[in-house]
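Only a single protein chain was left out; the remaining protein chains are all shown in position.
After this line comes chain A, so read on.
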């Protein structure tokens, strides 16, 4: 196990390094470097001022030199500044990470819980299977941003029950939860299908096992057979799907945060890219990637922990 963890962590570090280098290269092709932006903001700047600005920002040095300087600073824990928010980048990154983890955690719990229960129900009661199947196809195919808009139209515009977006400006748990409902619902629904499908397949397989027959022969009620004996074994795929879908979940968070104007990593990446704040965009992208890979690793380890057959 420790070998496995060390290997995976090394692979994570290598992936992050490659991504940072490639994105740094690509950023050279993006519109608006700091000197261009300063020139746009202040028409009085002369060519000599721009030369001095470029030298001050190190923009006159070649791309790879700037990358190595940036990398060594980041490895020393100096994340530099955010152009868009005019504060040290770390001051924007950590609160955004916290907000996104809340959104991801709540959506994951809802998607995995609801999806698995639906899958088990469909396997145990064949009458329900077509409905769950249809729901899974729709949930898998619906674009998250459209679902979000529809939920806003229904619950914020028509019924007026929930806020259409933003974040709570008055403190208090209830207020914060009200702002969380629609983003979590959107993200959970688009991620629920895989859990339902895997839950259904796993329960069908488990229900054919001899120990289920034994439980039935003991005279247990069908309810006890399904929920006490079959369900725990059919729940293992939850972690498989969680490991496979961590990237999709983080991608969905970008959409949900953008539609609902909810501060978080996804919206930060989007705003930073749109606002030419490339240092912040790169850092946020690397942080989001690290979170995704750590979640995948945690799910893989969890799977080995509860399923002895996976250990070698």
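Rule of thumb we're sticking to: contacts are C-beta pairs under 8 Å (C-beta built on N, C-alpha and C of every residue); 3 or more make two chains touch, one makes a residue touch a chain; residues count from 1.
What we mean here is this: contacts and distances are computed from a predicted model.
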| item | value |
| --- | --- |
| Record-based protein name (UniProt) of the chain missing from this complex, from "Glucose-1-phosphate adenylyltransferase", "Dipeptide transport system permease protein DppC", "3-oxoacyl-[acyl-carrier-protein] synthase 2" or "ABC transporter ATP-binding protein" | "Dipeptide transport system permease protein DppC" |
| Residue of A:153, A:177 or A:306 touching the missing chain in the full complex | A:153 |
| Residue touching the undisplayed chain, where the options are A:67, A:85, A:227 or A:270 | A:270 |
| For chain A, residues in touch with the removed chain | 11-12, 14-15, 18-19, 23, 26, 29-31, 137-138, 140-146, 149-150, 152-153, 156-158, 164, 246-248, 250-252, 254-255, 258-259, 265-266, 269-270, 273-274, 281-282, 284-285, 288-289, 292-293, 296 |
